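Complex shown without one protein chain; remaining protein chains in place.
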Amino acid sequence: MISEQLKKSLQQRVETAITPREAAVDVMKELQRHYGWLTDEAVGEAGELLGLSPLQVEELATFYEKIYRRPVTGKLIQVCDSISCWSGCCDGIIEHLKKRLDVELGGSSADGKFTLVPCCCLGRCGDAPVMVIGETFYGNLTPEKVDQILEKER
Amino acid sequence: MEQVLFRHNRPDRSVTFEEYCAEGGFDALKKALTAMTPDEVQQTVIDSGLRGRGGAGFPTGKKWSFVPRNLPGPRWLICNGDEMEPGTYKDRVLLEKNPFSLIEGVTLASYALGVRHAFIFLRRDYETAAANLQAGIDAAKKAGLLGERILGTEFSCDIDLHLSAGRYICGEETALINALEGKRPNPRQKPPFPAVKGLWGGPTVVNNVETLANVPAIIANGAAWFKGLARNPEGAGTKLFCVSGSVVNPVCIELPIGTPLREIIDQACGGLKPGKKFKACIPGGASTQFLSEAHLDVPMDFDPVVKVGSRLGSGAIIVFDEGHCLVEATLNLIKFFARESCGWCTPCREGLQFVKEILERIERGGGEERDLDLLRDHTRFLSYAFCAFAPGAMSPLDGLLANFEDEVREHITRKRCPLKG
């Protein structure tokens, strides 16, 4: 369930859009911010706000990389696996993260603090390899640095 | 060296609205609205030789001129800030340092095109840039430089910021239009081209962030001045180069277009990391062909880079050293493209999966001689995909086979990656 306040602000967003669909991505992102991921309930709510069927919301939600239709527990760690980070050995960083958190990509750590996903180029290639935890970027990663960051973010 | 896009940059923060204005910001808009017709603005941009900075390098003014003049109904301008090409981060740096050149550029372009409502489409992960831009838009609006009756003239224009949810294909202009409309961002069949039938069926121009950010300086200083900024005779203006990979100092830097590749790597970036030797680079982002050491003197402008078998693309230079396996590098790129394909057409959706399988096998040591022909078939026939995505995805492979075939063969004959023990 979303609050009346959030519902109202989303309704407002839809009303000011040129067509309701234009607001679809914004509505999905706001609901995702609320729930942590786009739950089935959120899909239904988005549909009601936008005048779309749940399937029509699903068509959009599942297209985008950063709309999550599977549970995200705790903070989301996105670690870049694209070419610049690859050249800076992101593979090692990813393996290190998997080991430290004891998860596979897409999984959540046992303590519920982190969910680890790979992502494509984050546009911070000068700082490769990079990851983002929540909304915070971390660059020039080394295994040691990753340990410190996890400690801080935990 | 003259800076156009980075002229107002502060080392550690974004330029403020007041600072931008004090340094001549919005003078171009004032000049255009008071002393120039929309056609004159467009003509100046045509004369300046400005070419699209998103990757394709299409002449900007010419693109504008495709919009039919007397079509009824609204027309649209979209600034494409869906910077998701691996290796590319120039627009982010530009917007984090200065949102105003873009805002002024969008307004100028809207004036030239008769657009009442423009969109800036930013990728999901550029939250800082987005916040910066929104603050800039609000400030400009408050100062009467945006919104109703700008500077007291008949011209009104609003800019809406739209943040995507992440997909590389959204950067393709027709996919972007679908994304903005809230449809699945599959590219659209062309023709009709967006200039005739785009956003909500209206004439639409889609320009890159860097492209539009160049417009104020062109209007302020004239076409001849802009042309004169280039290093090479056929070039025009400056270019943002964003470098990553095995260099000492991976920077995003503004240099005259046509600056030789070697100069960018050696001087601007301080050369290769200590102990590393240059092997190859991608000159313009993930969808351009690898260049080898033999190409380092190429002037970094659209046509010269094409002449050596690659593309200037977005100006994102990714440098690889002798320790990098280029088969694996290509595989990484192909994996990216296979994952980001929109899934609309067969060659892209399935062909990339096939290429990925072959490269994985070669890298593992399971490659066969016939795989080279199979890969070549893909570089050739993926060009008949629905949009430019799959041909772009084939560029690194094309460059690999053109310039580093020996390395691929070595994988096949030695039945392992020569760079792995």
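The chains carry the letters A and B, assigned in the order they are written, with residues numbered from 1 in each.
Basically, a residue touches a chain if its C-beta (ideal position, glycine included) is under 8 Å from a C-beta of that chain, and two chains touch if they have at least 3 such contacts.
One rule holds for everything that comes next: contacts and distances are computed from a predicted model.
One chain of the complex is hidden; its UniProt record names it "(2Fe-2S)-binding protein", one of "Sugar ABC transporter permease", "(2Fe-2S)-binding protein", "Tricarboxylate transport protein TctC" or "DsbE family thiol:disulfide interchange protein". When the missing chain is restored to the complex, the residue among A:L10, A:A24, A:V43 or A:V146 that touches it is A:V43. Although one chain is not shown, part of chain B still touches it, namely residues 167, 169, 184, 189, 338-347, 349-351, 353-354, 357, 360-361, 366, 374, 377, 381, 384-386. Mapped onto chain A, contacts with the missing chain fall at residues 43, 52-56, 58-59, 61-63.
One rule holds in what follows: only the chains that are shown with their structure count from here on.
Chain centres here are Cα averages; for chain A and chain B they lie 24 Å apart.
Those residues of chain B that touch chain A in the shared complex are 83-89, 91-92, 123-127, 162-168, 179-185, 200, 242-246, 250-252, 282, 286, 316, 318-320, 324, 328-329, 332-333, 335-336, 339-340, 342.
Residues of chain A that touch chain B in their complex: 18-26, 28-29, 50, 59-60, 63-67, 81-84, 86-88, 119-128, 132, 135.
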